[in-house]
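Note that this complex is displayed minus one protein chain, with the remaining chains in position.
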Amino acid sequence: MHEPAHSWRRTLDAVADAVAPHRGSGRVADYIPALANVDPQFFGMALTCHDGDDAWVEDAEVAFSIQSISKIFTLTLALRECGDDLWRGVWREPSGTPFNSIVQLESDKGVPRNPFINAGALVVTDRLITCFGKDQVIGVLVEFLARRADVDIRVDEVVAQSERETSHRNLGLAHVMKGFGNLQNAVDDVVDVYCRQCAIAMTCRDLARSALYLSAEGRDPIDDEAIVSPLIARRINALMLTCGHYDAAGDFAFRIGLPGKSGVGGGILALVPRQLALAVWSPGLNENGNSLVGTLALEAFVRESGLAIL
Amino acid sequence: MHEPAHSWRRTLDAVADAVAPHRGSGRVADYIPALANVDPQFFGMALTCHDGDDAWVEDAEVAFSIQSISKIFTLTLALRECGDDLWRGVWREPSGTPFNSIVQLESDKGVPRNPFINAGALVVTDRLITCFGKDQVIGVLVEFLARRADVDIRVDEVVAQSERETSHRNLGLAHVMKGFGNLQNAVDDVVDVYCRQCAIAMTCRDLARSALYLSAEGRDPIDDEAIVSPLIARRINALMLTCGHYDAAGDFAFRIGLPGKSGVGGGILALVPRQLALAVWSPGLNENGNSLVGTLALEAFVRESGLAIL
Amino acid sequence: MHEPAHSWRRTLDAVADAVAPHRGSGRVADYIPALANVDPQFFGMALTCHDGDDAWVEDAEVAFSIQSISKIFTLTLALRECGDDLWRGVWREPSGTPFNSIVQLESDKGVPRNPFINAGALVVTDRLITCFGKDQVIGVLVEFLARRADVDIRVDEVVAQSERETSHRNLGLAHVMKGFGNLQNAVDDVVDVYCRQCAIAMTCRDLARSALYLSAEGRDPIDDEAIVSPLIARRINALMLTCGHYDAAGDFAFRIGLPGKSGVGGGILALVPRQLALAVWSPGLNENGNSLVGTLALEAFVRESGLAIL
Partner (left out) sequence: MHEPAHSWRRTLDAVADAVAPHRGSGRVADYIPALANVDPQFFGMALTCHDGDDAWVEDAEVAFSIQSISKIFTLTLALRECGDDLWRGVWREPSGTPFNSIVQLESDKGVPRNPFINAGALVVTDRLITCFGKDQVIGVLVEFLARRADVDIRVDEVVAQSERETSHRNLGLAHVMKGFGNLQNAVDDVVDVYCRQCAIAMTCRDLARSALYLSAEGRDPIDDEAIVSPLIARRINALMLTCGHYDAAGDFAFRIGLPGKSGVGGGILALVPRQLALAVWSPGLNENGNSLVGTLALEAFVRESGLAIL
């Protein structure tokens, strides 16, 4: 059913070769100083299969800022804790406008289009604060990831502080939603927790391992722990497919065809349902804010592996 | 690998039972008289498997107006004829606004968001006119469908005429695009062909059979005819997943998780890649313009069959 | 109360001197060939006072395409014929978006923001067709202007034809409104009449003379003919002040402070209520589509004459 790990390594090597000429391309996110200083030459990729096989290449063991990839983990926790109540405060439609847009938010009376745009992720974080308390959310999240990946996970406090200092847009979004009655907690608390969740640092290896349950109907196939129901897992996958890449979700589906979620730190998490989870990282971004080399690498991976769900 | 046909029949019977209490719900499209008069009690469903097995229930042999489902077939033909040139005139992103919206079109300088919103479908039709001539496009399309389904296919000229008489919005969209230089042919010709393609009448059985190639990497698994390359087939699937249901694409992916395309006639075509194609029809629409009972039926089908790609 | 004519001439001479260094600046409208070929060096200015005194400088006797300035005369005729019924189909608010924008039209369900944006002017023309018949409107309008200015007025058929051939945006607007039920006549007829009204050619002298009634509470102070009621005249003035300059109405009010209406042919008509009407023409446009030198000339006129209503 699956190939041995040394073959996956060969696939990743082929991917690394394919993207080698492009390494360093794209533009490193510069909206916060802590991200702007990352070397654009970094490139890492890792995958973990349901049977425990794994493979990785290049900088797959260097920790980077997962940024918006954190949104799939907060969504997992929120759906597990709040259930369908969450959907009263956030839709699940592609946004059709750039990821931090406030326009749609206003015309939709404070209810964001989906949980992966910033406004929607703030709602998810707000609900987690309601469940766990503002001082506990990051601890719960870090512990969740640490248990999945079986490693220590940390928040990069320099990045978190840097995010906080440049979070006017997110504060704006949060105040607009608060004005519409769609936040249950104080704006400053929500944005503070949000800045810290984005500043979590992880490696490609740990990220692929952590998200494996999402490719396996909600149950981690290695430690056999049930994280969420098959229905919830499938729905998170669906959201990643339709809304996982800001205003380039359609293009990502068109070119790669797998559920995925990107972050402005240059990471992308992708899933091959019923088979494996995979993470790639390269800091240079394309015009849509997704990793330029990471996207190319995923395209090469689909081509080299022949894996597809469509 | 697959179950025998009598079992599929049982699945469809279970689906029909599940939706029976809802039959007649929703609102029949009333923007053209010819559609407004259709009995909302109609409900049909059919599927065709790669090995030739098929099954159907209820009104699956009654012809209905396929409307926007025609867009996946014109897209197939345009990608086969024009190749990637098509993408200079239409994007592939979810639209984030209702299906006939002119707003996005203006801010994007005449280039529609994707080939399944009306504006994008008009561009596709325009390119087909360039390839085949305005008097040939409908013939080419009807012949293509007739050959796939091995039946006669016809345009309902009463519906076509009715569409033409109420096509001011489409004429508006087309003129705006013409003003931006994104139509190669006369506005009236493009809208006229578009009205006729939407007025094609097909049954659920014929529709499922016709679209089978899209679930099979572009090659019809029954007559073994290559229609489009695996890459093009996968990309059309991706577009159906992200953009196939107007402003409810995210919700459809969330609830059903399969590539699909709906029409205001009440039909929905859905695909289970590598396995089967399936069509459902019930005229009453939900608030997003998709078949209300048809959507429930597809949800029930996924639940009953256990089929999923996510 | 007013100064003798030779003094007005001196004022206009001072204005001409002030703008001399700028003549030829701006960009001649190039969306239709017939306008693109006009020499940008042209500059003319004329005024007519309530007591019959008049004055003019430079190219004030050269006919130019009045374009959107025609909208104040069609509005005059429509308000005289339709009365307040007109306001069911068009609002009277500044638009906040560029003059040919379709966005606002869609969100406002086919009712344009005001009668001076293209969509609103199409509604006005539509109502005139209902009153007078499609073949009569231009005749009625030309006769009205000819009687005001006591000269022959003609439509430049080369410009009209050129407008028709590039009128996709206006056709788009008209079809959208027709789709919303806000046009009473055939789209092609409305746009055809509109193209012809915009192609009327007049001199600054004739334009100032024709519009004199608007500065005099609706009654021409020279031939003492009552055109519209004082209330209607005042309201047209108010619309000129708030909506007369596309997306630069605020700036025009800020800099000049008089009711005015510009056209892309480079003409601007302005009024000093209770005193005089004034027309300026110079073909080069600024970024908002208003005559660059014409706007400077009006600023200089206000400064030199000391006339103000605010």
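Labels A, B and C are assigned to the chains in the order they are written; within every chain, residues are numbered from 1.
Going forward, a contact is a pair of C-beta atoms (placed from the backbone, for glycine too) under 8 Å apart; a residue touches a chain by one contact, two chains touch by 3 or more.
None of the values given here were measured: they were computed from a predicted structure.
Colleague: Sort by label and list the shown chains the missing chain touches.
Modeller: Looking at the complete complex, the unshown chain comes into contact with A, C.
Colleague: For the chain that's not shown, point to the residue among C:G26, C:P94, C:G110 or C:G263 touching it.
Modeller: C:P94
Colleague: Of the residues A:V176, A:I236 or A:I256, I need the one that contacts the missing chain.
Modeller: The missing chain is touched by A:V176.
Colleague: Touching the left-out chain: which of C:A253, C:L276 or C:A300?
Modeller: Residue touching the chain left out of view: C:A253.
Colleague: When the complex is taken as a whole, what residues of chain C touch the one chain not shown?
Modeller: 91-97, 104, 113-114, 234-235, 237-239, 241-243, 247-251, 253-254, 257, 259, 273, 308-310
Colleague: List every residue of chain A that touches the chain not included in the displayed model.
Modeller: 101-103, 106-107, 166, 168-169, 171-176, 178-179, 187
Here is the rule we use: only the chains that are shown with their structure count from here on.
Colleague: Testing understanding: with touching defined as stated, what is the shape of the graph linking the protein chains, line, ring, star, complete or other?
Modeller: Looks like a simple chain-to-chain line, open at both ends.
Colleague: Between chain A and chain B, what is the gap in Å from one C-alpha centre to the other?
Modeller: Spacing between the chain centres: roughly 32 Å.
Colleague: Using CA atom averages as chain centres, what separation in Å is found between chain A and chain C?
Modeller: The separation of the two C-alpha centroids amounts to 56 Å.
Colleague: So the centre of each chain is just the mean of its C-alpha atoms; given that, what is the distance between chain B and chain C in Å?
Modeller: 48
Colleague: Which residue numbers or ranges of chain A touch two or more of the other chains?
Modeller: Within chain A, no residue contacts more than one other chain.
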